[in-house]
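The complex appears here without one of its protein chains, the remainder shown in place.
Here is subunit A:
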Amino acid sequence: MLLLTTTRDALLAPLQSVAGIVEKRHTLPILSNVLIEKHGDQLTLLATDIEIQIRTTTGGHIGGEDTSITVAAKKLQDILRALPSEGEVVVTLDDKRLTVKAGRSRFALQTLPAADYPRMNLPDGDATRFSISQKSFKRQLAQVAYAMAQQDIRYYLNGLLLIADGKELRMVATDGHRLAFASSPLEAEVPRTEVILPRKTVMELARQLADSEDPLEVVLAGNQVVFRFGPIELVSKLIDGKFPDYERVIPQNHQKLLTFERTPLLATLSRVAILTNDKFRGVRLVLGDGTLKIASTNAEQEEAQEELEVDYHGDPLDIGFNVTYLLDVLTNTHEDQIEWRFNDGNSSALVTLPGNDRFKYVVMPMRI
């Protein structure tokens, strides 16, 4: 029976947005499939890797019968990609085989029944909902996402803490050595809700969200979170754990303040980073009256040193950092001026943006 008649791109675009999460090897064979649902003129594609589920709905597919079926996502994507972009694509379903016809090509694919596909139950009942622009959410994600841990045994660090509280949305990520915090205002007031988004969800959101003012609707409910934007609905499971108390980590009364231009410091640090020890990546910062000396040595006794003129007139300070953590924050913020606060050589440093308490980055020093 006829499923739909369409163009290549009208089918490929939504397929590509869901198929990104399909894993090649999985214990459940059906998860390499994508669920195709045709209802009226609506075509819904759904894929999941058990942790995340992405669904897109596109309209305007007139003709064809209502049905639902699953078919190998990767193969369908490869076929569509290899077809010429002009011309008609006809998809039919006969005797449990999905046939894709375009021009003189014909492909018959195996299917599995839609009822066997493990869809996530959408949360119902109590939920915290809010809406925010895609651009703002994406920017906020980028401000903290790099600080997430990767495959840490403390599994709750392999994710991003999302807190909706009153008229504020906060995000926190840490790997135990540095912590990034960002907040943004919300239009409507919401009850305080905390969730930890898995790393994969954060990466997928960063990939899929657009740099536009279009709204992103977020629903935080029990053990799931739903993101709706454009034609896409992304449902994710949450990390089941207790995130460390980030407020205690952010230092309050650091006296020594250093204000600097972001780009020159970034350039200096990346130069000095060349001769750091591969394993520890330590750089030494010596702050004196009006100067900042940055130095590094490696295991082969090679040395790099550079001096910057800075606007600083406090006590001298000698402190070491992992240069990766400094480069991360400098590459992921976009303001020209950055403030850096210290206490002494053994306590953490705080990076903020001038006149703005919506971004904070805490980095622990290292002994060199």
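By our rule, contacts are C-beta pairs under 8 Å (C-beta built on N, C-alpha and C of every residue); 3 or more make two chains touch, one makes a residue touch a chain; residues count from 1.
The rule is simple: contacts and distances are computed from a predicted model.
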{"item": "Omitted chain, identified by the protein name its UniProt record gives, among \"DNA polymerase III subunit delta'\", \"Acyl-CoA dehydrogenase\", \"Urease accessory protein UreF\" or \"Phosphoribosylformylglycinamidine synthase subunit PurS\"", "value": "\"DNA polymerase III subunit delta'\""}
{"item": "Hidden partner chain, touching residue among A:Glu51, A:Glu204 or A:Glu233", "value": "A:Glu51"}
{"item": "Which of A:Pro198, A:Gly282 or A:Pro365 contacts the chain that the document leaves out", "value": "A:Pro198"}
{"item": "Candidate in contact with the missing chain, chosen from A:Ser32, A:Ser133 or A:Ser296", "value": "A:Ser32"}
{"item": "Sites on subunit A contacted by the missing partner chain, in the whole complex", "value": "25, 28-32, 50-51, 110, 113, 115-118, 120-121, 155-156, 158, 198, 223-224, 237-241"}
